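Just one protein chain is left out here, and the rest sit where they should.
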Amino acid sequence: MNVSVVVFPGSNCDQDAVRALASFSGRPVAQVWHGDPALPAATDLVILPGGFSYGDYLRTGAMAARSPIMEAVRRHAYEGGLVLGICNGFQILTEARLLPGTLLPNKTLTFVCKPCTLRVERTDTPFTGAFRPNQVVQFPIAHHEGLFYLPEKELDELEQRGQVVFRYASPEGSVAPEASPNGSLRNIAGIVNERGNVLGLMPHPERASDPVLGERDGLLVWQSVAGWIEGGH
Amino acid sequence: MDFRTVGLTENEYKTILRELGRTPNETELRLFGVMWSEHCSYKSTRPLLRLFPIEGRAVVQGPGENAGVVDLGEGFGLAFKVESHNHPSAVEPYQGAATGVGGIIRDILAMGARPVASMDGLFFGDPELRKTKALRQGIVAGIGGYGNAVGVPTVGGKTVYDEAYTENPLVNAFCAGVVRLEDMVRSDTAQSGRLVVLLGAKTGRDGIAGAAFASVELAEDTSASRPQVQIGDPFAEKLLIECCLELLEKRLIDSMQDMGAAGIISSSSEIAAKSGVGMTLDLDRVPLREKGMTPWEIALSESQERMLLIVNPDRMEQVLQVAAKWALDCTVFGETTGDGRYVMKAGGAMVVDLPPAFIGGNAPIIHWPSREPRDLEERQRLEVEELSPPKDLGAVLRSLLEDPNLGSKAWISEQYDSMVQTNTVIGPGGPVSVLRVLRGDKSPVFVAFSMEADPWKCRTDPRGGGAETVARTLRSLSVCGAEPLGWTNCLNFPSPQDPEVFWEMRECVQGMADAARGLSCPVVSGNVSLYNETPQKKILPTPLVVTAGLLSDLDGFLPWSRWREGDHLFLAGMPNTALGASRYLLRTFGLLQGKILPFDAGAEQDFTARARRTAKERAARSARSLAGGGLAVALAKEAMESGIGARLDVQIPTRPDVFLFGEGGPRALYAVPPASLPLFRSIWRGSPLTELGVATGNILDVKRGFSLSLAELRDSWRR
Partner (left out) sequence: MRHRAEIVVTLKSGVLDIQGKAVFQSLQQLGYGELEDVRVGKVVHLLLDAPTPEKARELARGMCEDLLVNGLIEEYRISLEAAER
């Protein structure tokens, strides 16, 4: 699979994503500068990495969402290509209107960095095919703005269309509000667009992809994407 | 202008007159005022710092550069240093702490290293006071706000509470970076005919004379000092890091300095002096953020997120291109010369003309009088027999776990990104933090860090406390299996003009040096912060130590909190220890008194060697070197985190409270699976070893001591 990681000024998880994907796929991972007009040809998956693009100034993700490369990312998504926004990348996708909603400051009003358990809600997306239904996995979170927000009615529609892919859950799989580390509405940790080819995820699968660091559930995401691409989608 | 206005003494002014053979002008005088301040010149402590051993097998760069560097093999090195940002954090906690983190990161960057890990030593006052809570919230948020955004993981730290810090909180910021040794930057490599370049943020009036500010006691009303506070921009710093590393990788620069205390003057004169070149700087070309800045304000500004580069004119075009890619200002404002003069121009006139080596290096040493504290004997007096032993030792343990000094700090460390860069093997919360270091296409190695401070022991027994602080880091590293490489320190003290303070400082340093020599571990960098006092209160003597150790692989790493049912528990090291200046004595009796066990180099060497062998040969499952709260607190932490209790039945050789809560000396708690018992015993044969009991159930039960469930322990610890 061909992966491109976009580097914005202030991205700081870009190299982590590059390493995780290069190590998983055994292929070089392209790094694309935010000012570039185009993605490398034959890109299967574009990753918008975590970090503090433009210092998180004004609103998280707002300025990155308006950088030149985002036109190419939008086109890639429109043509059915895969896009994964992790943490700040998720915030950028909402600001770019590639995903609905927005990410507000955590209910704790502090940055929160810790391992988190998530329940996978759908296994028929390009990003979750390798998961078992309702599987509980562990990815770390590290963010200050992770409270997913949409007005109530739109949230209901989002749920009805099955766009919620990951929820914060207890290790046993309960998605009671206490299991959410940031107060996210309905414990939402990750959503896809209607078509299912754009995923925004606050937790960090690239930080759970190396046994030396203790967690490896993130590999399931890469396995899912690889399987999807091999399946000829 | 009078020399006293800028903080110079009469003797210092006479030295300047003698050397220059003329009267310095106002700009020059102001530069001397800052460059010869305590913060920049170390004029009170230079003789003390010479006591530290600085040579060792692994040392690539010892004290004197922006950071020390030790060898990690395969052409890679680890640059590290700890630095105080105490006064700025007391005045403006968020920005003070944030710029402290930013400053130490640039120190590491200035060595040509990519910053890979931060840690912070925080010292707060009475935790119940609203003032302390506000300071703490600001400082923790500032560290996180900066470190998280800049993408350097905060992998550990140390938090201390004592009322002595209520008016004077301390923030000691540590950073480590990885450098390819062939790319290491030095400040003595500039030749004449090179360009002097400013990279990064524009220059404003931030922190004007901040270095001098750090060298005076805090005024009672800190709000009066506010205009001097610097504002941090982690976004700019992130761009600066990436830009500088790209410039180095493309070999476009000859040398580089960060701009910390005393800004342009300090960074540029250091390069000129160490490289033995002259320098001519045109202050009119410095990009400014504010109008009407005077030459001395420009020269001394401490605006953050700036670096000084020395560039060969042939490469300037490429340097500008890289800077433009990262959207950073990059301005040539001077050149190195062959005439050996350090010259600054402004408005077409020459405003400074000095010999470069004289600016930073020649502040006369001040030999402050030293006197043993009059109450030293009183501080050290402790008759254990006069203390009536508490009836309920379980309640004592619970109270110790509730002590904010010993309790869980997760609520702080979770506000820091400890995982970015995906090399954090063991993050905050344990006795050491472990980081993976990638060495290009060669196998990775692992580096363990231990940060320690025990100001209470340094108060009652400065020499013993200093030694104990250093030794603790070496024990923790050895117990987990790491080979110590070197250490850095921050000496936080009140005014050295008080002879008793100076005596305490000298004794602490002597003790630290003794331990370092005894365990053959050199100092590679450090920092001194003096005048940490208000008219009402002095801080405790507070040396903070961070030691780095090497693990060549994780097979030889012995973790903690891994008890399993049926493991045998051992106390390695002397069962008899001391209550002097222990947390137990303070918490239970309100006493800060007593001597501590004297440092015994032979016993420490023996212990650390056996400990490293235990880890390397995988003779134990879990181990924790003993520190605050002694054996009982170590037992509690191991039990809680392992999720398993223990039954202990020991013939206690002394009073139970001394055995359970005493502190000091080389000691560790081991859990050994039955199959490893013969190997473990053979490693420790000939050394004091006490079998304590067995890990089992969900109650920590110590016969003739206490019996507490894991739930009770956790309840107290997380309070």
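Worth a mention:
Chains here go by letter, A and B, matching the order in which they are written, and residues are numbered from 1 within each.
By our rule, a residue touches a chain if its C-beta (ideal position, glycine included) is under 8 Å from a C-beta of that chain, and two chains touch if they have at least 3 such contacts.
All values derive from a computational prediction rather than experimental measurement.
Contacts of the undrawn chain with the visible chains, over the full complex, involve A. Considering A:Pro40, A:Pro105, A:Gly162 or A:Gly227, the position touching the chain not shown turns out to be A:Pro105 (whole complex). Touching the missing chain, out of A:Gly183, A:Pro205 or A:Gly218, is residue A:Gly183. Within the complete assembly, residues 58-59, 62-63, 66, 95, 101-102, 104-107, 109, 147, 149-151, 183 of chain A touch the chain that is not shown.
The rule is short, and it goes like this: only the chains that are shown with their structure count from here on.
Here the CA centre of chain A is 36 Å from the CA centre of chain B. Residue ranges on chain A touching chain B, taken from their complex, read 9-10, 12-13, 15-16, 19-20, 50-52, 54-57, 110-114, 140, 142, 144, 204, 206-207, 209-210, 212-214.
Within the complex formed with chain A, the chain B residues making contact are 141, 144-145, 148-151, 233-236, 238-239, 326-327, 414-425, 436, 554.
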